[in-house]
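Every protein chain except one is present and positioned as in the full complex.
A, B and C are the chain letters, set down in written order, and residue numbers restart from 1 in every chain.
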């Protein structure tokens, strides 16, 4: 069997990713700081839930040990978590800024570190990371998010250069715009007519395309935004 | 009926694109400076062949007038032509440099100009442009190709900002690496085991993914390269 | 003696550059499509005026032949010309677009080509090119300017990679904002209190800094904009 791990699994994008991976035959593991809201999804797709704070080295070590115990190959690992704290530089709380950087970037490193150990022996696998426009453009009054998402992009670019030649596909998906969510019923996954916000199923299809790419023609980065979004 | 236009149609990538578009039900028009080598492909997929020098405004005007006469909607237009002349800046021939710029960038403008006129009334359609690494990195002793491919990228970015909100999808595909060709039998389309060079069918699948993207989650640019290519 | 060539010399930036170069002891040659407006400046700094359409290979060949006859070393060559035509892609005139591309980029190639021939034998010299934000961001309804300025940037990056190791310094200055001009008296060069538009003397000081850089620490690109300019 083949396992797909989705970290930062909440409603919205992560649910769409998990369903799409399930459809391709992967067994799904959802890791999140608070898995209580995920029980319906887990039941729907037969996913394993693991509580895990992605910025915590001990939690991430434990997560991957639990994956090992399932004795499946880890073929896909996706990192979604990010934090954001906004405001003028002089008023930001240093504790919050540290947290934003750790969740948005350091946790991604931890996943890459542990996933690489599992994927390298087979020279196979894919790791995808959910980025944001803030990773290519640092907006005013949003320094911590810019720091976190720029760092994530630097990590991914470095990983692509190191791991592509070893058969492991790295993807950095720059999400530009608001993702529709169940809280916004019109925008919820499934309603293709609502297209002014990013449809999470549509986003997931681009992740799946990266997964399907023949390795003679791999992409390490792709930007997606609604047709009406200015950039 | 719906027409897909492929400019710069030769063996390799253009053939893979034309076949993939045919499979989706488009009627295909192949335009090229020399269509004589395309008769087999044209017969195979029932394509119309039109002779056309893409840098020539009169030729391009005539090409689109002929498309109009087919009375089909133009839904897809793809621009592949490029020229390249390399060497130290002091030794380049100004005539060749002008030609490289005109074929690689000005012809792409001409296609965008005429295709936009056809697509805007229906707020629908897609235009894709084949770029190269030279469009994001200007290599030594290759100034003309850098000029042409940078200009193409600037065109595409401007078009995405103008035309996405009007329902027309722009795609700039940065090809990094050598595309396998029939002259290199091992690399020819179809042999998925040969993966050190870009497989033209694999490239075409990424173009088709762009074409399939829901407009709530459009990409305007994607880079593709073989897993073993250093960058 | 040492010659500094400024192409695209008009009031504003070019005058500030010419004065700054004169102050450093260079003899100045101003080349422009219409030198009639430059007679006052030429008299002030003892400059030679040469009529020249920068996009025309014959004109540029003649310009450099005239420089050779002065028997001075060509140490600095600066390229300022650009054209701009704006509007929706479907309404642009192909003739104007070709002109924008030729003036903004092809003329710069011609200068680089001829200047390199003069500078390479001494492994010494500097070529600077005036870029614009349009060279790093392609705005909607401004495709031709984006094409021209992206191409210029690709040229400069390629030249830096080729010519820096041969002792010739390349500089691409990205001007972001409106340059103050004599037509706008408050903004004219010399009035340092007017700082919401780019002061041409201030811009020229950054070009002179590039000229002064020790070759152990060369820059090939720098962006400048008014403090109040959003980007």
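Keep this in mind: contacts are C-beta pairs under 8 Å (C-beta built on N, C-alpha and C of every residue); 3 or more make two chains touch, one makes a residue touch a chain.
Remember, it's a predicted structure, so these values are computed and weren't measured experimentally.
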Q) In the intact complex, which of the presented chains make contact with the chain not displayed? A) A, C
Q) Considering the whole complex, which of A:105, A:179 or A:202 touches the chain not shown? A) A:105
Q.
Among C:2, C:141 or C:219, which one touches the chain that has been omitted from the display?
A. C:219
Q) Which residue numbers on chain C touch the omitted chain? A) 161, 164-165, 167, 169, 180, 192, 194-199, 201-203, 205-206, 209, 212-231
Q. If the missing chain were put back, which residues of chain A would it touch?
A. 57, 88-90, 92, 94-95, 97-98, 101-102, 105-106, 109-110, 112-113, 116-117, 120, 134-135, 137-144, 146-163
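The working rule: only the chains that are shown with their structure count from here on.
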Q) Roughly how far is chain A from chain C, going centre to centre by Cα mean, in whole Å? A) 45
Q) Touching two or more other chains, which residues of chain B qualify? A) 161
